[in-house]
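Scroll down for the structure; my scribbles are underneath it.
Removed: one protein chain of the complex. Kept in place: all other protein chains.
Letters A and B name the chains as they come in the text, with residue numbers starting at 1 for each one.
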Amino acid sequence: MLNDLLTAFQAVATVENFLIMAAGIWGGVIIGAIPGMTGTMAVTLALPFTFYMEPIPSILLLVALYKGSTYGGSVSAILIKTPGTASAACTTLDGYPLARQGKAGKALNMALYSSCTGDFISNISLIFIAAPLAMLALRIGPPEYFMLMVFALTTVAGVSGRSLLLGLVAACLGLLLATVGEDMYGSFRFDMTVEMRDGLSVAPVLIGLFAIPELLKLVVFRHAGAKTALELGDNRVTRAELRRSLKSLFKGSLIGVVMGAIPGIGPSAAAFSSYGEAQRTSKNHANFGKGEIEGIAASESANNGCCGSTMIPLLALGIPGDVITGVMLGAFMIHGLTPGPMLFEENLNEVYMLFIGMLFSSIMLFGAGKATMRFFTHISRIPPGLMAPIVLILCLFGIFAIANSMYDVIVLLAMGVFGFLMFLFAIPAAPFLIAFILGPMLEENLRRALAISRGDPSILVSSPITWLFAALAVFVVAVTIRRQLKKASA
Amino acid sequence: MGLVRGITVTAFFGIVLFVLIPVYVPRPNFIPGFAPPPDMWPRAISILGMGLGLLLAALSLSRKPQADTDPEDAGAIRDGTPLGTLVLRFVYAVLAFAGFIVAVHFVGFIVASIALLFAMLLLTGQWQRKGTVVLVALILPLVLYLFFSSALNTRFPAGSLATILGL
Partner (left out) sequence: MKRALSLAAATLLVTCAAQAQDYPSESITLVVPYGPGGASDLAGRALTEAAGNFLDEPMTVANTPGSGGMTGARKVSTADPDGHTLLLARVGMALLPAVTNDPSVDWDEYTFLGSLEATPMILAVAEDSPYESAEELLEGIENNPGELSYAASGATAIDGFTVQTLLSDAGMDPLSAATLVPYKGGGALASALLGGHVDFLAISAASLMPHIESGDMRPLMVYSPERMEALPEVPTAEEQGYELAGQVIGWSALYGPPDLPEAVVDTWDEVLDQVADSETWLSRAEDRGSISTIGDVDMTTYAEEQYNFYRELAEKFGYLQ
């Protein structure tokens, strides 16, 4: 194997490939950082170009864009409280408070270190334990998915802020709004207009919920924050901070690797779970949500930790786990390569070239992150009163362009007003978003499991994997209740 | 506020449960009897939501209000501005959004977004910097338009006015 890797290394290490990857990473970081433009958009945008490239560079370009945009999502999450991608939603919770304290550079640095570490660990797992992870992924059936999602949903408790009750209300709202549109059997729910049959997409809801309430706050209250720019002070991550974040960082990477390898789960669920886990077990749990650097480490290591392992089901089984790997599958097929078990037998050299290229791209991500950071931190100097309307326009164009749909733009604006009303009632946005993203997976797998078992609910606790996640979820709920009681009595 | 919030939440989920679900969530006749129908999940959530809403309302009556306040809280940043002004500003913003959606049909996406950006910059109180405001409001939408239409081939709505004028 080592010999093969070495041969592949020589084949990959060309100036041309490096330029392609560097362009992909840079492009990805910038696109991911602009609110309203998503990694999916970046990958779709690049797809036509890949038709005219060699197979391996074209896949590397797509991978680079994916990784870059996943990191880039944290930049806008930290600087303007608008996650560039859904998986950066938890980064907002601690990143933005840090930026408000004048520590934007510190937060960005931590996000970059965590992203690169998660990414690197993920690539290593892809290379060495792809086969067992792929087998594990196949074992995950509807009941296991359901329990896994129940566990992921317990993160709601961690991101509820002051009141668990309000967090649960937000989660219910998120679960309910996620049911709009076509259900798994093909019937339509809440289709008050024909457009509503399409349901609510994640991108407009995400942006509407985070970016637009900020703007409306400025419009309605015109509070002091509107005119003053932020000072950039503390930029470095100290050694002590890094050391205390290490545990969350590695745990986050592992959560990312495992969840990324299971098709259909994706970086958002991984980042939420990792954040919830870090918040429960950290010594500084009280500081989470107020600008805790460890929270950024947990969230960002997990979402980039998915980037490499999400290729596992794609390469080993030929099964794309999300839209981005779906586009990559298309790129493989265009070049006459069919991902799946046969790929490792017939095109082993190409596979190894891809692996080596991905390892390089982790390092390049670090370089690109460092290089763009100076520029990005200047953004937080633009006064919010000017920035927020600019963000709105960016979102309008970006959201329209995703599906060429005016309906999505209406959803964006309506969600914005809804999000502002939630703010007025002090109902937190993060649990809403988590429930909104996890809700469909939760419901569909519940209904799928019950269809398979012909209505027998015992299928939900029928395998060791389901016991594990059920036990974890019960444990988390118990810990949360104990903490709430303590807080109430204190 | 706690009581109002509890009642609003209860009312929201109640409307969904008793009005929207019966009308807009049909039970198709071909789903096998043992598989949960489409309305199972929304009903369960709405009932849970109503329960939580009632709990919120009840707690607001029985207990002292939450002790620790959030620095980002609406009450904290309100800063003594009269309620009428606040409501008026909110209405302006919502009208601007609605106006944008309507305007896209007539004058197209670019002109409408220039107008919206201009309105928003005024509403956030940026008018002291007239130069910047005008410059940003004009240039940004055009740059974005050129970027999206050339890179992604997005075709933004041109509006019926353009068609009428024979463009």
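Criterion: a contact is a pair of C-beta atoms (placed from the backbone, for glycine too) under 8 Å apart; a residue touches a chain by one contact, two chains touch by 3 or more.
Worth saying up front: this structure is predicted, and the values here are computed from it rather than measured.
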Listed residues A:80, A:126 or A:328, member touching the removed chain: A:328
Selected residue (touches chain absent from view) among A:124, A:169 or A:319: A:319
Residue of A:7, A:163, A:405 or A:484 touching the missing chain in the full complex: A:405
Hidden partner interface residues of subunit B, rising order: 29-32, 35, 108, 110-111, 114, 134, 138, 142, 145, 149, 153-156, 158-159, 162-163, 167
Where the unshown chain meets subunit A, residue by residue: 40, 43-44, 47-48, 51, 137-142, 181-182, 184-186, 194, 197-199, 263-264, 313, 317-321, 323, 325-331, 333-334, 336, 338-342, 403-405, 444, 448, 451-452, 454
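Assume only the chains that are shown with their structure count from here on.
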Averaged-CA centre spacing for the pair subunit B and subunit A, given as whole angstrom: 23
Parts of subunit B lying in touch with subunit A, wherever the complex brings them together: 1, 5, 8-9, 12-13, 16, 20, 24-26, 28, 31-36, 38-42, 45-46, 48-49, 52-53, 55-56, 59, 66, 68, 70, 73-74, 77-79, 81, 86, 89-90, 92-94, 97, 100-101, 104, 109, 113, 116-117, 120-121, 123-126, 129, 132, 136, 140-141, 144-145, 148, 151-152, 154-157
Subunit B contact footprint on subunit A (complex, rising order): 41, 45, 161-163, 165-166, 168-169, 172-173, 175-176, 179, 183, 185-192, 215-227, 385-386, 388-390, 392-394, 396-397, 400-401, 404, 406, 409-410, 413, 416-417, 420, 423-427, 443, 446-447, 450-451, 454-455
